[in-house]
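Only one protein chain is missing from this complex, and each of the others stays in its spot.
Chain lettering (A, B and C) follows the sequence in which the chains are written, and residue indices restart at 1 in each chain.
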Amino acid sequence: MRNRLVTLTTVTVIAAAGVLLTTTAGTAQAPAYRAPRAADGKPNLNGIWQALNTANWDIEAHAAGPSVVRELGASAAVPAGLGVVEGGEIPYRPEALAKKKENYTNRLKLDPEIKCYLPGVPRSTYMPFPFQIIQSQQHIMMVHEFAGAVRTIYMENHVEAPADSWMGWSNGRWEGETLVVDTKGFNDLSWFDRAGNHHSEALHVIERFTARSPETLMYEVTIEDPKVFTRPWKMSMPLYRRVERNAQIMEFRCVEFVEDLIYGHLRKQPSK
Amino acid sequence: MRTKLALVVAGIGVLLASAPVWAHHAFAAEFDVNKPLKLRGTLLKWEMVNPHSWFHLDVKDQDGKVVTWLIEGGSPNQLIRMGVTKNTVPIGTELVIEGYHAKDGTNKAVGRNFVLADGKRLFLGGSAPGGGGDKK
Amino acid sequence: MKHRCLVSAGAAIVFVAAWPTAVPLAGQGAPAAGASAGRAYTVPRTPDGQPDLQGFWTNSTYTPLERPDKVTKEFYTPQEALEAEKQAAARESEQTAPGTVADVHYDFSQFALDRSQAPLARSLRTSLIVDPPNGKLPALTPLGQKRAAEREEVSKRIGRWDSAESNQLDDRCIIMRGPGPPMMDAGYNSNYQIVQAPGYVMILTEMIHDVRIIPLDGRPQPHGNVRQWMGVSRGRWEGDTLVVETTNFNGKNPFVGSSEQMRVTERLTRVSNDAIRYQFTIEDPGTWVRPWSAEAPMMKTEGPIFEHACHEGNYGLYNTLVGARLEEKKAAEGAAKKGSK
Partner (left out) sequence: MNHRFRVPARVLATLTLIVVLVSIPVAGQAPSTASRTNGTAAKPYTPSRTPDGQPDLQGFWTNSTYTPLERPKDVTKEYYTPEEAAAAIKLVAERENEQTEPGTTADVHYDFSQFGLDRSQSTFTQSLRTSLIVDPPEGRIPSMTAEGEKRVADRAAARKALGGQYDSVQNMPIGSRCIVMAGAGPPMMNAGYNANYQIVQAAGYVMILTEMIHDVRIIPLDGRPQPPPGVRQWTGVSRGRWEGQTLVVETTNFNGKNPFRGASENMRVTERFTRTAEDTILYKFTIDDPSTWAKPWSAEMPMARTQGPIFEFACHETNYGIANILAGARADEKRAAEAAAKTGSK
């Protein structure tokens, strides 16, 4: 490209000299968005939603890092993230922090996601997979693509969890424009992410889903687990609606993909 | 409880149950038919999980040492519908298990029969403590 | 990347001719060597009202970071600057003697990669460092010395060609001197492209297509866990000067010995149609006893900035490692033969 000198036409600038047009820090408080009503008059949260952040890698702020599986190179390397934990750090008890570090070191062996186990809550919400909200008056279903995980949010006749489970037992209610979901009855086997953040069976999760625009929900979660944390703590993130035509939850029945990993060593060896 | 094989009523024809596609694996491949056993112990924990639930039982062996056995039972889901919860069978409950030892020699067995200290069979359908037939 | 290069006589002439027309950069207190004392320059504005720094720029310079020992004054006279530049260019284009290691390289000038064949960001300064006034790096703290010693020990223990990882970051195509921050002359291809959009200033560094996206909305620095090769930058306008604060370095690319706690404050001010005054201050109490500052001019140059896909074509590193392994094998076989029982 030859070196034509581009004469810079001085742009007569109307703005007074020295006026800085930096945008004000943080977005001004936009008037609260009011979602369209579902048929029963409640906010309509139906739709296919997905988080677009690195929380599933590590809910705390983290730098980018290499993949735990050398051969996957950059394709499975860890992207950096500003973290979704409000205030930055998870208030672990000392012994629980030690366990977290141990989990991290052995994450390739211990992370339940690798074995296609149900992701637990709130991890199911920010897996790198969509989930669909099917909202009726009595039950609100949250149907996740990963491993076919599913949650029934009981909006009526709430009861205690009859037994422990991976996805917990969810009782929901409406608070104005917000769906509040109170979940207990977890086992202690799921993780919050791939970095070894963990909980006990005493975990109590309170989630708040609030529509913030036609295509986004605000998702705020309070985590309580006195056995593992010194105080309750929060994470929050937007969820984005999948708007492509004919979007649907596909099947990701991953048991089949991990059987060799889990049971391969028990395969009959061909007789020599 | 032993009763004779039910007489097959001819005539009306054997209504072969539509062999519901049992999602099961031959337990005889997991447990050894030639190693029946009877265990008496106290319940450490009942893992109400699927596809089969597991009872963790502390059993005193001959020389008094306590060994934890894992006893395989059925899916808890229908019991839950009948009102059973994780608190129904308290920890420490005295249980007698008749069953078969696992083939791989570990302290595992399938629980053919779970009997409480008072001789009552555990959960038996409607008699589940706290349960009650098909809860309406 | 080898610095020696072979320059044909022809190139030298071009070099002289270019000198007088370039508007040497006027240091803030320095005598405006040759700059016409015309009307003060007013920076044009981008459509969204920011001072306009957009365009292609270079910080290619012969001025060294630290003042040479034999030089004491802060500014050369124009003639001295010209002489110093000629000497530097001559050194850069010194004939490499065949059969010497230095000769084992393509000739930079045949690829117009010696500085003299591309616009130079000239300055009468005798060093980039302006503070401390002696133009030299301040003393290291004890911690700084300890870290320098540790790095020295490691580089002695590990051979450069033992593995890809033991190589220099630029040979590994991970990062080079250009982007910093602070942004330093990269030896060649020392070019930048600045594009501005509402609330953002973007600086693309040619080698290695490193992009700094500097938000201007006053957001805070991220949590200390976030560590990046180029740190994390936050910018604001002070009058016509863009001030950029950068922290969160990962400490794996120390700048003349810095630690990961280094804070870099850069100031970019457009002083003429084809020059930006680029100043930076380094605060790293874990390394130097006091903050220090430098100033490097950036001169307008032409685009385009072509893709510098370094890693993708880094055959050199691969070949070098293969060569090293072969030599080791030969040496081992030789020793075995000699020492055969």
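We adopt the following convention: a residue touches a chain if its C-beta (ideal position, glycine included) is under 8 Å from a C-beta of that chain, and two chains touch if they have at least 3 such contacts.
All values derive from a computational prediction rather than experimental measurement.
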(message) Counting the whole assembly, list the visible chains that the omitted chain makes contact with.
(response) A, B
(request) Touching the absent chain in the whole complex: find that residue among A:Val85, A:Met127 or A:Ala149. (result) A:Ala149
(request) Specify the residue from the set A:Gln132, A:Thr178 or A:Asn197 that touches the hidden chain. (result) A:Gln132
(message) Touching the hidden chain in the complete assembly: which of A:Glu71, A:Glu95 or A:Glu251 does that?
(response) A:Glu251
(message) If the hidden chain were put back, which residues of chain B would touch it?
(response) 1-6, 8-9, 12-33, 36, 47, 49-54, 70, 72-82, 99-100, 102-105, 108, 110-114, 121-126, 128, 131, 133-136
(message) Need a quick check: the contact residues on chain A for the chain that isn't drawn.
(response) 38-40, 44, 46, 112, 116-118, 132, 134-139, 141, 143, 147-150, 152, 154, 162-163, 165-167, 189, 245-246, 248-251, 253, 255-256, 259-260, 262-264, 266-268
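As a working rule, only the chains that are shown with their structure count from here on.
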(request) Give the residues of chain A that touch two or more other chains, as numbers and ranges in rising order. (result) none
(request) Find every residue in chain C that makes contact with two or more other chains and list them. (result) none
(request) Going by the contact rule at the top, pick out the chain C residues touching chain A in the complex. (result) 42, 44-45, 48-50, 52, 55, 198-199, 216-219, 222-228, 236-237, 239-240, 250, 273, 302-304
(request) Show which residues of chain A lie in contact with chain B when the two form their complex. (result) 160, 162-164
(message) With touch defined as at the start, can you tell me which chain A residues reach chain C in the complex?
(response) 1, 3, 8, 10-11, 13, 15, 17-26, 60-64, 80-83, 88-89
